[in-house]
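Missing here is one protein chain; the remaining ones are kept as they sit in the complex.
Here the chain labels run A, B and C in written order, and each chain numbers its own residues starting at 1.
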Amino acid sequence: MSRLVQRGETSVALGARPDPKAPDTWIVTIGEHHHTVQARRTGEGTLLVTLADGRTAELAVTRDAQRWWVTGGGRTTVVAEAEAAGRAHAHEGGLEAPMPGKVLAVKVAPGDRVAAGATLLIVEAMKMEHAIKAPHAGVVREVAAREGDMVSPGTPLVTLDREEDA
Amino acid sequence: MSRLVQRGETSVALGARPDPKAPDTWIVTIGEHHHTVQARRTGEGTLLVTLADGRTAELAVTRDAQRWWVTGGGRTTVVAEAEAAGRAHAHEGGLEAPMPGKVLAVKVAPGDRVAAGATLLIVEAMKMEHAIKAPHAGVVREVAAREGDMVSPGTPLVTLDREEDA
Amino acid sequence: MKRVLIANRGEIAVRVAQACHAQGLETVAVYSQADAAALHVRTATRAVLIGPPPAAESYLRVEALLEAARKTGADAIHPGYGFLSENADFARRVVDAGLTWIGPDPAAIEAMGTKIGARRRMEAAGVPVVPGVHDAGQDVAALEAAADRIGFPVLVKASAGGGGKGMRTVERREDLRGAIEAAQREAQAAFGDRAVYIEKLLVRPRHVEVQIFGDRHGGAVHLLERECSIQRRHQKVLEECPSPALDADLRRRMGEAAVAAARAVDYVGAGTVEFMVDARGDFYFLEMNTRLQVEHPVTELVMGVDLVAAQLAVARGEPLPWTQAQLQPRGHAIEVRLYAEDPARGFLPSTGKLLRYRPPVAPGIRHDGGVAEGDEVSTWYDPMLAKLIAWGETRDHAIGRLAHALGAWQVHGVTTNLGFLQAVVAHPAFRAGATHTGFIGEHFEDGVFAPEPAGDEALIAVAIAEAMGLTRAAAGQGGAGEGGDGRSDRVSPWRALGAWRSNA
Partner (left out) sequence: MKRVLIANRGEIAVRVAQACHAQGLETVAVYSQADAAALHVRTATRAVLIGPPPAAESYLRVEALLEAARKTGADAIHPGYGFLSENADFARRVVDAGLTWIGPDPAAIEAMGTKIGARRRMEAAGVPVVPGVHDAGQDVAALEAAADRIGFPVLVKASAGGGGKGMRTVERREDLRGAIEAAQREAQAAFGDRAVYIEKLLVRPRHVEVQIFGDRHGGAVHLLERECSIQRRHQKVLEECPSPALDADLRRRMGEAAVAAARAVDYVGAGTVEFMVDARGDFYFLEMNTRLQVEHPVTELVMGVDLVAAQLAVARGEPLPWTQAQLQPRGHAIEVRLYAEDPARGFLPSTGKLLRYRPPVAPGIRHDGGVAEGDEVSTWYDPMLAKLIAWGETRDHAIGRLAHALGAWQVHGVTTNLGFLQAVVAHPAFRAGATHTGFIGEHFEDGVFAPEPAGDEALIAVAIAEAMGLTRAAAGQGGAGEGGDGRSDRVSPWRALGAWRSNA
């Protein structure tokens, strides 16, 4: 079985199948590349992997909704399913609240033309103020939040049309 | 649901049911005694328990084949199902190998009368010699192991009739 | 002293409880509704609910805390850091209730409680202070005039502040008004006091603080300094002891100044005198923290002490367990703070469930944590999850141990600054000891830190884990902790991707 996962800015097909000829051996496909590796379970959620060049590492893998967390070889990496990343990108025009918090100030109104990085709103969370800035230049189409609103992740705040679209 | 568990030399009925009137509250029955306690899950396999007297402790509980391991309040305890303990006692006349190892020496033959504590066999395991001693005075009915045998847990070694039976 | 109520949460409440238990003392945890199953509750021997999630309605409620102590028969209160730890009124109420207050006398807290008052006292005691204007009032125009007198750049700081809250750096006059207003709002929300003042911003200074300790028998010692220059938005990220910047003479002079500061207010217990040290080796009093500090473990490891145990002893009326001559440093210690925040998105706070949490275990590595696997991380409280501290015979030795331990720390389900901490520790300027308060801004562009894309090893592990069905078990287990309601969707709140940034 193969899945599409994000690697940096692009997506890559990822799959693994056991080598029928050798125990504890897997053939892993990352895009065009094939890797023959030794692997066995160790503890709960952990895997001991030996690469073809002889390097070995125990990796802890945790499945999350649309991504995996991997710790091993001295770092922790998040691997996202490409499909999930794609879904998120579809939301690009609409800015949603990134965290639970309270809207302290709304700095823009519909029709405003804003530069990339311009402050759109100020949200307070964890006792700190955070400026929500425009990810790109554009024109504000809609402002859905008001000062004093309590917002949670996913609450729509502002719809911003791209400058080139506007 | 209630089960019989070992407590020291005797067995006791143990059960728990949620208090329908109060959240996170359980009524636990240990033999004749009832305890009303607060309890909630914390991590995996762990429980935060508050007793009626206000004391609180997080306990880790692991289910094993016929027993539970419990750590909390500063100690680790093994609680055995009474049924399982009963089964083991039924084997009393026949001595089985207690661990994987190698029989180094057999010190008795069928018909031998032995005192409690007399060495019956010597088994080597983990690079140490261990003397297998008679749990009670008695007469050897059968010797099933020979020097050099590799034995694993449960391998019958010696059948010993009690002195009073013999 | 038999039963200590700990008026705090998170790692410090756990740390204090462990110290109490090691002395055979019972502990009482207090908790808000959001913390009913929090680690600090699970560590204590008793626990009392004190209110709803907002701190103002729970951890900051003096009445509820005193009632909890009364109800459980606690005979002493340890305030930890933050919350009410530097609140003189609370300390006084505790003492008036006949309980032992594990901290300095209310009068000492009060004397050092506002930055403005503390500065005046230190000036009087001959301790050098940073140029600033503290008597301009809270009118914006007056504060602007004060800034003009000092000259830009300036710092706007909350009088009752700490932890970067209510603090703003201002480079240009036109940004000053907005900064003052924001700082006043933050100060009001965090401390219930909107007062701010203006101070000269030193260029590339180091933040160095001296640990001091006093007792009720006239004893006062210092326990070396901590270098806390690695900060992001005035929030400390990494601390070490000793400072790589001090020579023996400067260390001695700063230690003496810190003890003088402590003696000026008859200080009892653990306290910290913060200084700024400029490039010329001049040092300025910044403020005194009349409580245990987050970063106290680096001092403990280098000086060979247990500061919490000493707090308990001194609160019982015992003399200091050490003389100044006995306190000899050994080796080097570095602490990093694990925050629930996303370095790739301007360090915005993150939330979620800790699907997997395994701190590294190795010689010379200490983990002081406030969370455990399966815990939910919310936005109600401070985003610091845990601290990791490495000790080594030398600074290089400590760095080597820390770097290795950071790589093995398994924190899954909640985005943290772990990768950022690794980048800081690996940075050549940090290895060279060239730390100053602008370190992060200088070496990490725009205060944003993007993780490297996944390596082959990680992708291989994912592929095989999925093929083995290894990760299905983990997902099931994640849900099992709270009834298997599949809440893992919630761990990914940052659904709006793109270039969202904080104003860091």
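Keep in mind that, in the parts below, a residue touches a chain if its C-beta (ideal position, glycine included) is under 8 Å from a C-beta of that chain, and two chains touch if they have at least 3 such contacts.
All of these numbers come straight from a predicted model, not from anything done at the bench.
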Option touching the unshown chain, where C:226, C:401 or C:436 are the choices: C:401
Interface with the unshown chain - residue positions in chain B: 1, 3, 5, 7-8, 12, 14-18, 26, 28-30, 35, 37, 39, 41, 44-45, 47, 49, 51, 57, 59-79, 88-89, 91-92, 94-101, 104, 116-117, 119, 124-136, 153-154
Chain C, residues in touch with the chain not shown (by the definition above): 15, 18-19, 21-24, 297, 300, 304-306, 309, 321, 328, 330-331, 359, 361-364, 366-369, 392-393, 397, 400-401, 403-404, 473, 477, 480
Residue numbers in chain A that touch the chain omitted from display: 40-44, 46, 48, 50, 54-58
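Basically, only the chains that are shown with their structure count from here on.
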Distance from chain B to chain A - Cα centre to Cα centre, in angstrom: 50
Distance from chain C to chain B - Cα centre to Cα centre, in angstrom: 48
Residues within chain C bordering two or more other chains: 477
Junction residues of chain A, two or more chains touched: none
